[in-house]
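What follows is chain A.
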Amino acid sequence: MNTHPTEPLAALALPRGPRTSLRSITAIAATTLLAGSLAACGSDTKKDESTTLTVYAASSLKTVFEQLATEFEADHKGVKLSFNFAGSSDLVAQIQQGAPADVFASADTKNMQKLIGTALAPAAFATNTLEIAVPTDNPAHVRTLADLTTKGVQLVTCAPEVPCGAAAATVETNAKLDWKPVSEEQSVADVLGKVEAGDADAGLVYVTDVKAAGDKVVGIEIPGKVNAVNTYPIAALDGSKNADLAAAWVALVTGAEGQKVLAAAGFGKA
Partner candidate 1 sequence: MRTGEPSVPRWAWVPAAAGGLLVLLPLVALLAKVPWSDFGGLVTSESARVALWLSLRTAAASTLLCLLLGTPMALVLARSSFRGLGLLRAGVLVPLVLPPVVGGIALLATFGRRGLMGHALEVAGVQVAFSTIAVVLAQTFVALPFLVTSLEGALRTAGRRYESVAASLGARPTRVLFRVTLPLVLPGLVSGAVLAFARALGEFGATITFAGSLQGVTRTLPLEIYLQREVDPDAAVALSVLLMAVAVVIIVVARRDRSAW
Partner candidate 2 sequence: MSGALQVELDVADRDVRLALRIEPGETVALLGPNGAGKSTLLGVVAGALRDGASRVALGDRSLADGTTWVAPYDRGIGLLAQDALLFPHLSVAANVAFGPQAHGVRRAEARRLAEAWLERVGCTDLRRRKPGQLSGGQAQRVAIARALAADPAVLLLDEPMAALDVDARPALRQLLREVLRDRTAVIATHDVLDALLLADRVVVLEGGRVVEDGPTTEVLARPRSAFAARVAGLNLVAGQWASGVLVGERSVSGSAHDGLVDGDDAVAAFRPSAVSVYAEAPAGSPRNAWPVTVTAIEPSADQIRVLAGRLSALVTPQAAAELRLAPGSEVVFVVKANEVEIYPR
């Protein structure tokens, strides 16, 4: 391992001429950067003792997946799970740039579709619906969707550009309401944060988020006929070096055990 970092040093000492051209300096610098990054990559992947399965998953799946990971690692000796939880579109961008993911679980089908060709046979494994989250003391006395349009009620939603915002827009249309949010946030976490802090009187977030927030917020159900349903697909990724393990993880999530844990977290059936 130590040979890598020494090479650039040797290269540094090379140009002894009276005038070092910019080009050679550039080349050396590029070599330095490259060698540095290679060395960094090398240290990550070369742990031969155990196999690592890398799973990219939507943030809302964190609790569920971490719980399932314990089980999975117990069943597969010598296998370690490595998670990357983030917004689905961030993850898609990373995968498209060649990030070494074995499995991808998205919070919506739209983002999974961006990976056509890379994602192998995506399967829907859960659904999520929206709920109104209010601070524990519910200062604006919000009880129904219609209350969200009351003047003075500080409503926070996700921006229509992100999945939870698109879902909120669907609810708005279905319920034939027209609300004026004081903020259209980037992510569910941002919405939830503002409700928890009490700065927002109400926020539209996923059922699972309300559950995960525990007693920091109170959830108010949205009637099923106007609610938006988000479908979560999961897929093993083409090019995975651990295709079997990837398939096994997908199977666990879509199987009975996975469904039980998902249901407990508030997810609906796919």
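Heads up, the rule we're going with is that a residue touches a chain if its C-beta (ideal position, glycine included) is under 8 Å from a C-beta of that chain, and two chains touch if they have at least 3 such contacts; residues count from 1.
With respect to how the candidates were assembled, all candidates are chains of the complex that A comes from, given by their letters.
Treat the numbers as computed from the prediction; the structure is a model and nothing was measured.
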Quiz prompt | From 1 or 2, the one in contact with chain A within this complex | solution = 1
Quiz item: Of all residues in chain A, which touch candidate 1 in the complex?
Solution: 12, 20, 22, 25-26, 28-30, 32-33, 87, 89, 93, 154, 156, 159, 161-162, 181-186, 190, 193-194, 197-200
